[in-house]
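What follows is a structure written as structure tokens; I'll ask about it next.
Note that one protein chain of the assembly has been removed; the remaining protein chains are unaltered in position.
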Amino acid sequence: MILAAAERAGTVEHAAGAAAAVQKDPAMAAVTANAETFVMMILLTLLAAITLAIIRQRNLFGVVILAGIYSFLMASVMIALDAVDVAMTEASVGAGISTVVLLATLYLTDSVEYPRPRSVAIPLFVSLVVGAALAWGTIGLPAFGIADAPIHTHVAPTYIEYSKKHEMPPNIVTAVLADFRGFDTLGETTVVFTAGIGVLLLLQGGWRKSHNSRRDDEDNELDTDGDEA
Amino acid sequence: MFYVATGAVLAALIFAVIRAIRGPTVFDRVLAGNTIGTLAILLLASYGFLTGRPEFLDIGLTYGLLNLIGTFAVLKFFRHGDLAYDIAEDQENSGWK
Partner (left out) sequence: MEVIADVISWCLIVPGCFFLVTGALGLLRMPDVYTRMHAASVIDTLGATLLVLGLIVQAGLTLVALKLVFVLALLFFFGPVASHALAQAALHADVKPILAEDRRGRDVDPGPAGSAGSKEEPSS
């Protein structure tokens, strides 16, 4: 909530300014900046309201639908920020796949949130302190999108010059992801791989159980599920 | 003129979100979700015209399809409890045709 408020207060105008700089006509640029600020304010407020409703809701079916609505609103926010590809991904993953997969999970478990056995005072205090520390840490950052931030005057030109001089992949984004920031990509790949292994282990355990129960009926000695390892 | 359109779509969005938060049954929320998907497409169109860049309407087509398929998947779940439900198979298994 704190971050949303800070973003609304400070960075929305700068984001609007950055997007308005794309417009070639100065009158159009002013209209774009105003429109984007206005639309972003309302959409961010709606996002905050939906988040509060998700926290307060007990019935998990309602929570799943509200999460889908959150994804649609977030995709609208990304369209207002000119990131259309990210918006399409957010809509299809958040409002399409996630909703359906979460519903499939709900049919295997209970449909009402388990009541908390302890009080919420200590977790609430910890999250407020960490949130306040994060917000305080962002005060020292330069404003969002201004042209003389160090990232635009030092980092980006260095990437461009270096990749041109050393015959790196012609798409600089690929060079950044795979060469300049390769450790980050390594970490992400590790995370995805671990998640896949975990899912496979879970699925294989359940499948073996049902296969064993069937094996008692059939008296089948061939080990056909392929897990000799 | 596009200010009016965008403002009206945002007002409708606010009402739909209030219904999604308040609605007592789940079907209220599914209805509000479907409406918010339609309003997101209209917001995309009017905002594109407002800023003079209406080239992002392809995303609106994607949203429309996603909205419909998502609503159908959710409703199929509520009714049958199974995404792989097949009406013909269920009828021939239950001996009714």
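Each chain gets a letter, A and B, in the order it is written, and its residues are counted from 1.
What we mean here is this: a contact is a pair of C-beta atoms (placed from the backbone, for glycine too) under 8 Å apart; a residue touches a chain by one contact, two chains touch by 3 or more.
These figures come from a predicted structure and were not determined experimentally.
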Practice problem: Quickly run down the residues of chain B that touch the omitted chain. | Solution: 1, 4-5, 7-9, 11-16, 18-19, 24-28, 30-32, 34-35, 38-39, 41-42, 45-46, 49, 54-55, 57-58, 60-61, 64-65, 67-68, 71-72, 75, 78-79
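Keep in mind that, in the parts below, only the chains that are shown with their structure count from here on.
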Quiz prompt | Whole-Å gap between the CA centroids of chain A and chain B | solution = 21
Quiz item: Which of the residues in chain A come into contact with chain B in the complex?
Solution: 23, 25, 28, 31-32, 35-36, 38-39, 42-43, 46, 49-50, 53, 59, 61-62, 65-66, 68-69, 72-73, 75-76, 79-80, 84, 87-88, 91-92, 95-96, 99-100, 103-104, 107
Practice problem: Spell out the residues on chain B that touch chain A in their complex, using ranges where they run on. | Solution: 3, 6, 10, 13-14, 17, 20-21, 26, 29-30, 32-33, 36-37, 40, 43-44, 47, 50-52, 56, 59, 62-63, 66-67, 69-70, 73-74, 77-78, 81-83
